[in-house]
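Handing you a structure now.
Only a single protein chain was left out; the remaining protein chains are all shown in position.
By written order: A and B. Residues from 1 in each chain.
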Amino acid sequence: MIGGGSTGAGVARDAAMRGLKTVLVERKDLADGTTGRFHGLMHSGGRYAVKDPDAAKECIAENLILRRTASDCIEDTGGLFVTTPWDDPAFGDSFVVGCEATGIPVEEIAVSEALRREPRLDPGISRAFTVPDAALDPWKLVWACARSAQEHGAQILLYHRVVDLERDGQRVTGALVRNELTGEELQIHADVVVNAAGAWAGQVAELAGCRVSVLPGKGIMIAMNHRLVNTVVNRCKMPADGDILVPIRTVCVIGTTDVRVADPDELEVTQSEIDEMLDEGEKLVPGFREARALRVWAGARPLFSQEEVADTREVSRSHALLDHRDRDGVEGIVTITGGKTTTFRLMAQAAVDAACAQLGIERPCRTHEEPLPDSEDGSFYVLGSRLRAREPVPQSEEIICECELITRQRLEEAMERRRTGNLDDIRRTLRLGMGPCQGGFCIYRATGILHAVERLDHHAANVALLSFLQERWKGAHPILYGDQLRQARLDDWIFQGLLGVQHLPT
Amino acid sequence: MIEPVRDSLDHCVKCTICETFCPFSQVTPLFPGPKFVGPQAERYRGAGVSPDASVDYCSGCGICTQVCPQGVKIAEINSQARAQLWEERGIPLRNQLIARPSVLGRLGTPVSPLANWALQNKALRLLAHRLLGIHRRAPLPRFAGRSFQRWARRHRSPISRRRVVYFHGCGVNYYEPAVGEMVVGVLEHNGYYVQIPPQDCCGLPLQSNGNFEAARAYVRRLVANLAPYAREGVPIVVNSTSCGLMLKREAHEILGVEDDDLRAVSEATYDFCEFLLLMHERGELRTDFRPLPQTVPYHAPCQQRGHGIGKPALDLLALIPDLRVIELDADCCGIAGTYGLKKEKYEISMAVGERLFRDVRESGANLAACDSETCRWQIEHGAGVHAVHPVELLFRGYGLDAPAPAGVSAR
Partner (left out) sequence: MTYDTVVIGAGLAGLTAALRLADEGGRVLVVAKGVGSTHLAPATIDVLGFDGGPVESPAQELSRFGEAHPQHPYASLSIDLIAASIEWLKTRLPAFGYRGGLEENFVLPTAVGAVKRSAVVPETMAAGDLRAGGRFLFVGLGLKDFFPAYLADNLGHVSADSAVSARAIELETSPGGEADVSSVGFARRFEQSTFRNAVVRGLAGQVERDERVGFPAVLGLQDAGKVWRELEEKLERPVFEVATLPPSVSGIRLFEAMTAAVRKAGGRILIGQTVTGAEASNGRVEAVVVQAAARPTTYRAGSFVLASGGFASGGVQLDSYGKLREAVFDLAVSHAEDGPRFLPDYLDEQPLDRVGVLVDNGLRPTDGDGRPLYENLHAAGATLAGAVPWREASGNGVSLASGYAAAAAILESDS
């Protein structure tokens, strides 16, 4: 199967659990695509309760399943829908009706109670409702699925790009992939190919001669340095831009926009989008513009549409399973696209069901009941867990990334496991460099450790350091002001002034 | 969580300057350091939960906040996190006891000979060490046996248009009433009519032991008594720099008290040396000092520096002929209020203060000066040199000690 996002990892797990010999190929690192770029909201479905009831029902059903099976990836923050002075208070009634009709537990609470829970909210809010939103860590999720898949015999090939799909007449028989790190090419023979390439699904389908219209809907998100809220906060209105604020791990994320773009690899962040997000943030949390913004990034939603639409918000957020045998007369390939991370398991199930049908076998899906690795005891992630872990014997281990409390030991283990000579991969696994200093203090240390652990030569280590800095800069420079600018100046001083990395041979 | 303090964590650029200055993390691995425990850990304390017990090893000295170049309110963040920690775990009896000096004072004063004997008795101290957790060698003060309030009730301050209100604090009231008498004497010598309204503890020890509710109650009662004077424009003078800082800043910033009474009192509160120096700048301070030929090392307590007014005691003492004052370099004496009394923290506190003790001893002086009573008791304990509030030197400099005062500060 093609694609290492939540859907792809979910498919690999489901297929492997059903006893199918499975290999996953992903052109970069797991969750490099849309899954790693969303705000981390595990929907209760409230957002779609009025506008898209089918999507809402899917969300709440999967929300409950994930709570049972992926608890370690989830922080049970709860969710609030609030009516700000800019929203129509009457919408709250339709909201409640919609939630009840779609099975989403909803309760109106007193505004004073909402403000007690979330003191940074605009005191002018007029109504507040609770729903079971939660925060979902995409990397934990995807890696847990991948590990589970491997435990059931699947192979995960990262940094392997699909160059072409092998065909025998009207039948897809496999894929030609290239290892991006070594240049080596590999032929994979498969009875069924599952295309779970998300926003890139159209590009992959084309290799099989099938036309799949996936419209990339770009959305930007801004991570704020600390959790201004500890509950997911939504504006109680029809879904629009910048109306969600999600506390995820140590930051909170505001999002998002929705702009149709042509290429999911070309996602530009514009100043006007940033200003829009900051202004919307200010409506939820007064003083938002004075708070510290860490970085901004863009992801591309995979919006599948049977026909052309003007505004990508009009496209349903439900997923689409395309069996190309029926649709295009091409056997051996199915595409699963659309949807959202919250419903990844359902999408994976649909895809593997279709694959099994093509293989002519019937095997039951168990992903709705079997917990993922690390989620066996059903306990949710708690924000303070890394802090508590440092507690019993302070300073018995060196802490390398202080913002995210990562010890040398954990770093070395991750480097031994990944062996890609790439600090960004480590970042995705451990959150290295994702705190306020954005790597200012930890990246020299991490590079020194990488150089030793992976036995890199100085060129490769220098490349790892400089490309990490460039990656961080990509998300930092469009939104650099206030406190984060001070940090960036200090970081410039450290890397360029003190260390002189700009003069390193690469 | 009081938001403004918490949100200051956004200014942290992880420069670790605070950690280089923290006197406590230097001497013990049990305290990971102010940056670690403050702005760094605070991002992990969602919804008012403090999973990290090591925050309790922060002494609250406030040096970190003073040196932070970015304006992070580090010590204040730590204070709030500590309160959260103790709210979750329940405050131990020992902390509840030592955090209420006025209660202890009222209990101990009538039976002071017995109380003082008990506090010095090795066997009883060992018992207290084991059962309560108060270190057997901790420098506990002696009860004076008479309260300053009683003296104040019988004292007639010469009426004058220049009025000042004196907030004396628990230290003067139960342990060092003579210091209070000297403060009043010096103010009256300078033509002030000194009023001493009914007053109790400012709540600082309760705050630093994490009992914010009780601390707020004490502070509110206190400012209710003082506010009417403040509103009339009468300055409020405080000789204990820690209590003064509580009124000026900490009750609002750390405890989050928003009362109008507090606001009025804060603006009217002056540290005693600050007040005299301002008088001097206006040309109003009497400078008829007789020579006091001696060398006195001076230590500015951490919380005195937190006032942000420089070290007015130095400028004042410079007015006394032949008095040579040495400004001590060392940052902190280690006592941090009630911190150094605790069994698990006493050794840390003594290690922190070691440099100061050594500097005091090496000065060769037989008298040291310091504005905070708990610091004075620690210096006496650690350096073996008698320590006085600067007011005592001014009092003697003015010759007001000619009729023998009722005992100098408690030993």
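The working rule: a contact is a pair of C-beta atoms (placed from the backbone, for glycine too) under 8 Å apart; a residue touches a chain by one contact, two chains touch by 3 or more.
Note that the structure is predicted; figures quoted are calculated from it, not measured.
K.L.:
Identify the visible chains that the left-out chain touches across the whole complex.
P.N.:
A, B
K.L.:
Using the definition of touch stated at the top, determine which of B:308, B:321, B:364 or B:399 touches the missing chain.
P.N.:
Within the whole complex, the residue contacting the unshown chain is B:308.
K.L.:
Give the residue, chosen from B:8, B:70 or B:349, that touches the chain omitted from the document.
P.N.:
Result: among the candidates, B:70 touches the missing chain.
K.L.:
Using the touch definition from the top, which of A:50, A:298 or A:399 touches the missing chain?
P.N.:
For the chain that is not drawn, the touching residue is A:399.
K.L.:
Hey, which chain B residues sit against the chain that's not shown?
P.N.:
13, 15-17, 19-21, 26, 29, 65-71, 245, 247-249, 266-267, 269, 281, 305-310, 327, 329
K.L.:
Residues on chain A that touch the omitted chain in the whole complex?
P.N.:
Residues 271, 278, 289-290, 293, 395-400, 408, 441, 444-445, 447-449, 451-452, 457-458, 461-462, 465-466, 469-470, 472-474, 477-478, 480-482, 485-486, 489-490, 492-494, 496-505 of chain A touch the chain absent from view.
The rule is simple: only the chains that are shown with their structure count from here on.
K.L.:
Can you check how far apart chain A and chain B are, centre to centre, with Cα atoms defining each centre and the answer in Å?
P.N.:
51
K.L.:
Touching chain B in the complex: which residues of chain A?
P.N.:
117, 119-120, 225-227, 230, 247, 250-251, 287, 291-292, 383-388, 390-391, 394-395, 402-403, 405, 435-437, 440-441, 483, 486-487, 490
K.L.:
Sort out for me which residues of chain B touch chain A in the complex.
P.N.:
Where chain B meets chain A, its residues are 1, 3, 6-7, 9-15, 29-32, 35-36, 40-47, 49-54, 70.
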